[in-house]
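Apart from one protein chain that is not included, each protein chain of the complex appears where it belongs.
Here is chain A:
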Amino acid sequence: MKLMQIIGLLAIVFAFTHASDDKNKVNVGDVVSDFALTDLNGKLVKLSDFKGKVVVLEWTNPNCPFVQRVYREKIMTSVQKEFTQKGVVWIIINSTNPKHRDYREPKELKKIYDEWSATYTAYLMDPDGKVGKMFDAKTTPHMFIINKDGKLVYAGAIDDDPRGEKKEKVNYVKNALDEILSGKPVSVSITKPYGCSVKYSE
């Protein structure tokens, strides 16, 4: 009987944790639940710290060739610079699990992204992938935009050029931010992200 009770209890805990995972999953149009992660200096940063502001979330992994290219070609940094100057909060999130060969310590990440001239409000570590999975972040890079009301209004790629060969690229994040800052609705709210897979623990 005791064994059955334990199994029953475990089943309830399992069901609850999985149900809450699904419940927390955020889709375009949803109000984003608060989350908290530590930054590269070990300081706890919450999404709610930026209440009332437009927030960009950028999933990253410096070992991914797609991430390296968008930084090398200044596709990411030009948008970071332009919109942080306009008051947009830019949060870089790294969900690489610490056992993966791509995992880098915060100190090393700071050095790499400084060398790449990244402009960000916060660089957050998500080693257990909890926040990555909440947004269903699949690739690096994978971009998300939260509007002033806390609603997710964009999820997808940085631009329309996965192979890095187009002369005229459509930068979806820039376009969406331009629309948001001029009070318009985001016209393209979902695109297929491209890049390496996020290195979650399996």
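Keep this in mind: contacts are C-beta pairs under 8 Å (C-beta built on N, C-alpha and C of every residue); 3 or more make two chains touch, one makes a residue touch a chain; residues count from 1.
The rule is simple: contacts and distances are computed from a predicted model.
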Hey, which one's the missing chain according to UniProt: "Disulphide bond corrector protein DsbC", "NitT/TauT family transport system ATP-binding protein", "Dihydroorotate dehydrogenase" or "ABC transporter permease subunit"? "Disulphide bond corrector protein DsbC"
Consider the whole complex, including the chain that is not shown, and state which of A:K53, A:K81, A:K111 or A:K133 touches that chain. A:K133
Touching residue (missing chain; options A:V131, A:I158 or A:V198): A:V198
Which residue numbers on chain A touch the omitted chain? 27-29, 63-66, 100-102, 133, 136, 138-139, 156, 162-163, 187-200, 202
